[in-house]
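Here the complex is missing a single protein chain, while all its other protein chains stay put.
For chain A:
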Amino acid sequence: MTTHATATTAETITGFITGRFPRAEIDPAKDIFSLGYINSLFAMELVMFIEKTFELTIPNEELSIDNFRTVEAMTALVDRLRPAVTTG
């Protein structure tokens, strides 16, 4: 169950990135900042997308670059925040 949910989260995030940059080759461990065209506008869009899609609010202390560097990291962030929202 957890594995399935995690895979869905990763696919959803990957789909958002490749939807914006179809020519980018994204795998879960790929450092998206190494692509060279991630700017503050896209970073803000990415945060808003994650918050809206997964119905959560990312607190300031979780807005570190390491949490957004890869799809894996973003998936872990979502998984971390979701239970807190559900039970909170």
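Simple rule for what comes next: contacts are C-beta pairs under 8 Å (C-beta built on N, C-alpha and C of every residue); 3 or more make two chains touch, one makes a residue touch a chain; residues count from 1.
The criterion applied here is as follows: contacts and distances are computed from a predicted model.
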Choices "Acyl-CoA dehydrogenase", "Cytochrome bc1 complex cytochrome c subunit", "Heme exporter protein B" or "ATP-binding cassette domain-containing protein" - which one is the UniProt name of the chain not shown: "Acyl-CoA dehydrogenase"
Tell me where the left-out chain touches chain A, residue by residue. 20-24, 35-37, 40-41, 43-49, 51-52, 60-61, 63-65, 68
